[in-house]
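Take this structure first; my questions come after.
Other chains of the complex are left out, but the ones given are in their true place.
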Amino acid sequence: MIKTLDEIAKFINGQLIGDKNIFVSQISPIKKAKEGDITFIFDKRELKKNQANQIDATCVVLPEDIETIFCPKIIVENPKLAFARLLELFNPTTLPPPGIHPTAIISKDAKIGKDVSIGAYVVIGDEVEIGDGVVIYPLTNIGHKVMVGNESILHSNVTIYDKVKIGKRVIIHSQTVIGSDGFGYIKTGSVHYKIPQKGEVVIEDDVEIGAGVTIDRATLGATVIGQGTKIDNLVHIGHNVKIGKNCIIVAQVGISGSVTIEDNVTIAGQAGVSDHVTIKENTIVAAQTGVMKDIGPNLIVSGLPARPHQEEMKIKALIQKLPLLAEKIKVLEKKAAELENR
Amino acid sequence: MIKTLDEIAKFINGQLIGDKNIFVSQISPIKKAKEGDITFIFDKRELKKNQANQIDATCVVLPEDIETIFCPKIIVENPKLAFARLLELFNPTTLPPPGIHPTAIISKDAKIGKDVSIGAYVVIGDEVEIGDGVVIYPLTNIGHKVMVGNESILHSNVTIYDKVKIGKRVIIHSQTVIGSDGFGYIKTGSVHYKIPQKGEVVIEDDVEIGAGVTIDRATLGATVIGQGTKIDNLVHIGHNVKIGKNCIIVAQVGISGSVTIEDNVTIAGQAGVSDHVTIKENTIVAAQTGVMKDIGPNLIVSGLPARPHQEEMKIKALIQKLPLLAEKIKVLEKKAAELENR
């Protein structure tokens, strides 16, 4: 793919400083970029002065002009967004073409939309509805009474249990399981009696779910993943959980049953949330945190148990100083003994 | 499904207070329940007095009579058990009918029991024995010399390696792997030489295993999951591990190689157990705990490293007070200096 700087500046709504007829053919990181490449400076502070002279790229996209850079520049408001859009421009995604592979086994009761691509050895159950433009990669299994909205993509080896509703433009990566039974038992004597899990899972529009994720169905009602929420790999989401809109759930997070997470919450990697807890909107939970009671809104928390991050930082600093504090206590004890003896 | 209160009271061995000919048609949570619904109060203390008047359900199941509730009531010893049983009554599970899908590839050396259901694109190896009434969902792979006991259910996209023994009434959810190689190497120079993993895995009767779980085969002998133990999603169980009967292993727990877990142990989410450790019977391990040496029996532990929970709670409270303790030390130092100067 070859583009002129003029074409690129227009595509990313940027202001070009330099010759508009020059061509670039690929995106490269700043240190690796060479003749013919376009590169990015996301934040002026990243750039040390002596580096400016060493840029070998043909063009740099950046948030404001830097005079020590002499190659053609494109100034944009949001270089990260420009980067994402140019990445797609130079490396367009090629989805499998529409068509149903002859080995796909699709129930006669299923309704399949227009321009759908269904791969080899896909299995689709009764009363399933697949929207227009959906792509299902090979070896994925979809149970009964499942709905998949328009333009959603299910990668290979995915399992969707019965009665799961998936919205539009949802992306589900490989080995993810949606709708497995919630983990619920009643102890009768020494035996754990299984509580049947009869609810559903609802994945709203524009959700992306990473690889190897497990999302359990509700006991009654629905486990819900809100619109625009993004979930990383190997995340566990228990039964009856409600996640709001535009949340970010990073890899290996564990969310116990009946948790409520409101809109715009970020939970960083390997954090855990105890059952029945509510995390209110705009809360950020740091990595490896253990959230054991309701928190938020508009708060950064960390630690085990989770506390306001500033408080946790103070406590962590004092823990680091414990040897010193212990030493001070020893000195004080000695002085106290001396003073008593006077 | 419609049932009279009389039918329901008999089914759950309860005492009905109210008209036995009234019908109900579904179970609902207490706040959402309306005319025609049956709901539950699991514990009298959940119920605030003013809520009793607001119950719109047609019938409430509860552990003892509450006089401020005026609708028909059914008194039972264990409302949670009654809930589980009524959930199944109103929403009966429909397993796939017996039969072997023509695309299933089954070794001629495999023995398949009666009334077995084998889904599309299932692959079954040599010398496998599948018991009566077993259900295997699509796209599951079973290696050689595997035994699956009567009435067990394997969901789709499961992998069972060679030489795994699965008991009766075992449930295995999607994307779970049983019998992968244990993680064992010998360092010779800078290279890690693989220790072959030649043992087996034994899953005893009535075990349930969640989605995305990995259970490694033993180096020699067997990795064992004891009868009635329940394992949640994304749990890792290393080689040579022995888990006793009726244990509860919550999501994302990691159990290292050669660990022994005795009967009736509960390990909460994201906890980890170091290799060769024994957790004795009736121990409860809190979430995110790190068990690094033998613990139990009959103990609740938490923390990193794991300690008796009460001790950990005391320590956690003091950690919370560290800023205060540091302040007190500062005050004492000042006083000590003053006293010295007198």
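Each chain gets a letter, A and B, in the order it is written, and its residues are counted from 1.
One rule holds for everything that comes next: a residue touches a chain if its C-beta (ideal position, glycine included) is under 8 Å from a C-beta of that chain, and two chains touch if they have at least 3 such contacts.
It should be emphasised that the depicted structure is a prediction, and the values quoted were computed from it without experimental measurement.
Shown chains number 2; the total number of identical copies in the complete complex of this file is 3.
Throughout what follows, only the chains that are shown with their structure count from here on.
Between the two copies, chain A and chain B, the C-alpha superposition involves a rotation of 120 degrees in steps of 5.
Spacing of chain A relative to chain B, judged by their CA centroids, is 26 angstrom. The touching residues of chain B, counted against chain A in their complex, run 27-29, 32, 78, 80-81, 83-84, 87-88, 90-91, 93, 103, 119-121, 137-139, 155-157, 171, 173-175, 206, 208, 210-212, 228, 230, 232-234, 245-246, 248, 250-252, 263-264, 269-270, 287-288, 316, 319-320, 322-323, 325-326, 329, 332-333, 336, 339-340. Residues 105, 121, 123, 139, 141, 157-159, 161, 175-177, 180-181, 183, 185-186, 188, 190-196, 198, 212-214, 216, 219-221, 234, 236, 238, 252, 254, 256, 270, 272, 274, 290, 304-305, 307, 314-315, 318-319, 321, 325, 328-329, 332, 335-336, 339 of chain A touch chain B in their complex.
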